[in-house]
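All protein chains of the complex are present and in place, except for one that has been dropped.
Chain IDs A, B and C follow the sequence of writing; residue 1 opens each chain.
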Amino acid sequence: MSAHTHAHLHVHIPKVRTLVLVWLALICLTGMTTAVSYLELGWMNIVIALLIAVSKASMVAWIFMGVRHTTSLTKLFVVAGLVWLGIMILITASDYNTRNWTYQPMPWANNPAGGLSK
Amino acid sequence: MATLTHGAPEIAASEVNYLNVEHGWKSWLFTTDHKRIAVLYIVSITLMFFVGGFMAVLFRINLLEPEGIFAAETYNRLFSMHGIIMVFFFLVPSIPATLANFLIPIMVGAKDLAFPRINLLSWYLYVIGAFLTMYAVIRGGVDTGWTFYTPYSSTYSNSYVLAAAFGVFVAGFSSILTGLNFIVTVHKMRAPGMSWSRLPLFVWSNYATGLIQVLGTPVLAITLLLLAFERIAHVGIFDPNIGGDPILFQHLFWFYSHPAVYIMILPGMGVISEIVSCFSRKRVFGYNFVAFSSMAIAVLSFVVWGHHLFVTGQSVYTAIAFSFLSMVVAVPSAIKVFNWTATMYKGSVSFDTPMLYAFGFIGLFTIGGLTGLHLASLSTDVAMHGTYFVVAHFHYVMVGGMVMAFMGGLHFWWPKITGRMYPEAWSKFAALIVFIGFNLTFFPQFILGYLGMPRRYHAYPPEFQALNVLSTAGASILGIGYVIPMIYLIWSLKNGPKAGPNPWGAAGLEWQIPSPPTTFNFDETPIVTEEAYNYGPLEEVIG
Amino acid sequence: MLASLLPIVAAASLIADQASEQAGPVDALFWFITGVSAIMTVVIFASICFFAYKYRRRTAVHATQIEGSNKLELTWSILPFLVMLVMFGWGADLFYKAQNPPTNAMEVFVTGKQWMWKVQYPDGSREIDALHVPVGTPVKLTMASEDVIHSFSVPAFRIRHDVIPGHYDSVWFTPNKPGKYHLFCTEYCGNQHAGMTGWVYVMEPREYANWASGGGGQGTLAEQGQALFQQFGCATCHLLDQQGRCPILRGIYNKPVQLDDGRTVIADDAYLRESILDPNAKIVAGFQPDVMPHFKGQVTEENVIQLIAYIKSLSPSTPASQQGGGQPTPPTPSRAARAASQANAAKPGQAVPR
Partner (left out) sequence: MADTVVPAGPETAVEDIRLKHHFATSAQQMDADTLGMWTFLITEVLFFGGMFTAYVMYRNMYLGAFASTSQYMNVVLGGTNTAVLICSSLTMALAVRAAQLSNRRHQILFLILTMIFGTAFLVIKGFEYHAKWVEHLVPGFGFQYEPAQYAHHAQILFFLYFAMTGMHALHMVVGLGLLTYLVVQAYRRVFSANYFVPVEMIGLYWHFVDIVWIFLFPLLYLIGHRR
């Protein structure tokens, strides 16, 4: 119960230096992601772009939004939000990415034509 | 159970309470008192229930004749509006926005929900949404079914899809705000000593419901928005002609709407836990499991939505996974059913009206849930999808389950909400009528579905007539069963005997304060020292 | 009043028809789940009634407070779950096995359209809201929708599949009982959704052969496609073109096609359909986009089926399952002949030697 009173008294005030450093990093990463998009890396392009985006977003959340100083409950909520987004995207994608499987020739299905695909 | 420094029962009824503290319509329309908002909600959703029920009666009449009585157009609009109104404007807000809104702050020992003004806002959003939808009804209705499947809804239907979709969109935010308020209230507003393991199970189940509302509803909102764009500007997002995928709409829709069916049952399960324990005078058997199963349902409900897409051409492998997960999500429901039953074991069971509804709930939900397994199993779903079997399944869980629970809860807490008792004999009679009417309406539909009668048909092959006539007969009995309580409850507002603070001798903070409660529920924050459902010997408590 | 209901009641049968080889196994599972449900419902009803009676409230009788029992909880979580696993496994197994039609399946094409089912047979005959099939022969339906989502359902066969606009869906069954069965659309598709019904006629092979020989008249599906090929001007490019502006369609069916973006796709029905309706969606390597006109809106799904049948017929050897596609030389055996040969086959439902 003391957590309450203390959360109130001990507000974590970020240092200006920290904030500016994060800002600098964000700007650099923006440049970087743009630059990388000019290279031809095939499927790596999207992976790198997303990695950069995720790290930028984490910095904003962690420092600017102060997640690092919040309660573990808040952290849990943040993670839950992302996990739920992940559930939606991954399961939906699992449908799209496996839809054709049964309709393609399969060793155990004696059906060379494969019938109709979608 | 709680040490209250004041609030002797006798002074309660004549004192100032939340109902009479202020007068005039403004004091109601601008109130931030969760109890008054709950009352506003009760009035609004009851209205919507009767509108939706009236439509059901109309289209059930149509089904008396195989060729149908109304034009196809009329029928289609009736069942679509029936589904939309019943789901989004009645059942989703039914228990959370009324009973839970009223009770959660009291049950956790708080003066109000965490965000009283947001609570009021949520009611206004509900009303705006309802008006938009009623506008659609008056202009001629919607004929897409409550599921709004594309491309029919986005390109082909020439009914008032936009108005209805916006209505649901707005009402969705009302639901989100209610859920958000519950979550924060349960986390942050509990009275000293009210630990998680002492929370009434009603609070647990509404907390779980809140999670679903918060995590699921936004997806419905954006999906309906995309649908609206597609309909207005033909942008192609769900248009198969240019490569859009109509099944994507279904994925997004059911990502919300499957969890939503648990929004439409979890609060009811909470009510049943309270009622069964009170009228058996026993702590709920396996409290931890019942509480935990609510959370399990909330989480698992998000990974089974694809069982609505078994015959759409969804990937076979994904379908198999969804079928498996649907079985998994059924387990926590089973746990609850068994625990309620076990609670009565060695109890001291009385048969007051709320308990009758609880019996109804357990039995009918079990049937509804078990027939859900027919649908969760792949090859039987292929045979039964789109037939009356599905209609019967979901009315058993939604009407036989949730509406029963709502009625039970309403009777249980009616003395708390209004300070008056309802007439006992009439209420028992009505409960019986509802039970009989319900089964007569919907059991024949299982057989119809098994025989292959498709749903959403305004005309059907003549061999299905007998069962349809039965079903319609049942629906009229059921309708009467709902009208009777409506009458005697209103009657009881003026003429019912005054209720003391604790007419049932129930445990729980809400029974320790006057009926009806004062505006701030507690004059001093209570300090909780005991677990929920701490039923002692009978004589001591009833007062 | 009640008496007037009697004839209706008498007319209604409470046992659903089983008219396909799929129906039996599905029903077995259905009755298994129903049996379990009935048992569980009875158990729960009975315990509620028993407890309610045995422990009904009497004056001065106190309840015994019981916390719960982990052992019990585990039992009634795990046991039902195991039973449900059986339901899941059984259902998934039947479902999975029902995915791929046997190679000797007879192919029929179905187009759903607000609010009718149009049926096309390989021999070129067609009907609306009716489907004739010989008993004992696996039938594979290739289904397309002209407008919204429909769902092809024959309750007596326990089959059902949505027909989604924009691509082909398919479903198959082996009818095993002659008779006349309901065909329903079970996905809501607008005003006359309830009118989108028809009949499936399952006939004895000889009877079927008779019926089928009476049809025809307009040439086989492939011949109809050939006519369309001329009519829509496909031939000007794909047959006459000498400058290599267009790919040669001879022999492409079910062969890999190299696309200009490096991917390779199989030229199956879905691909051919897309190539006709939306040629720009996939460009064959070495050819220009925008040369071939869009045929969306000009050719119906039925036309597409005919065109594809023709393109198939240009391929030297069509695999067995596609035999319905028809070949110019030797000519496709007529449905009548096929059915007759089927009638002679030892067991219905088994592969027919060609």
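Simple rule for what comes next: a residue touches a chain if its C-beta (ideal position, glycine included) is under 8 Å from a C-beta of that chain, and two chains touch if they have at least 3 such contacts.
The shown structure was predicted, so the numbers you read here are calculated from the model rather than taken from an experiment.
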Message: Considering all chains of the complex, which shown ones does the missing chain contact?
response: A, B, C
Query: Which listed residue (B:Ile222, B:Met295, B:Ile436 or B:Ile484) would be found touching the missing chain in the intact complex?
result: B:Ile222
Task: Sort through B:Val92, B:Ile176 or B:Leu467 and give me the one touching the missing partner chain.
output: B:Ile176
Message: For a quick check of understanding: of B:Val21, B:Val57 or B:Val235, which residue touches the chain that isn't displayed?
response: B:Val235
- prompt: What is the set of chain A residues that contact the non-displayed chain in the whole complex?
  reply: 1, 3-5, 7-8, 11, 13-14, 16, 19-20, 22-23, 26-27, 30-31, 33-34, 37-41, 45, 49-50, 52-53, 56-57, 60-61, 63-66, 70-71, 73-74, 77-78, 80-82, 84-85, 88-89, 92-93, 96-97
- prompt: What chain B residues would touch the chain not displayed?
  reply: 105, 109-116, 118, 176, 180-181, 183-185, 187-195, 214-219, 221-223, 225-226, 229, 232-237, 242-245, 248, 251-252, 520, 525, 527
Task: Would you write out the residues of chain C that touch the absent chain, in ascending order?
output: 261, 278, 280-281, 283, 289-290
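The rule we apply is simple: only the chains that are shown with their structure count from here on.
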- line: Touching two or more other chains in chain A are residues 102, 118
Message: Can you pull out the residues of chain C that are in contact with at least two other chains?
response: 99, 167, 169
Task: Sort out for me which residues of chain A touch chain B in the complex.
output: 1, 73, 80-81, 84, 87-88, 91-92, 94-99, 101-102, 118
- prompt: Which chain B residues qualify as touching chain A in the complex?
  reply: 187, 192, 215, 219, 247-248, 251-252, 255, 302-303, 306, 309, 313-318, 321
Task: Name, in rising order, each residue of chain C that touches chain B in their complex.
output: 5, 8-9, 11-14, 16, 25-26, 29-30, 33-34, 36-37, 40-41, 44-45, 47-48, 51-52, 55-58, 60-69, 72-73, 76-77, 80-81, 84-85, 87-88, 90-92, 94-96, 98-99, 114, 147-149, 151, 153, 155-156, 158-162, 164-167, 169, 182, 184-195, 197, 278, 281, 296
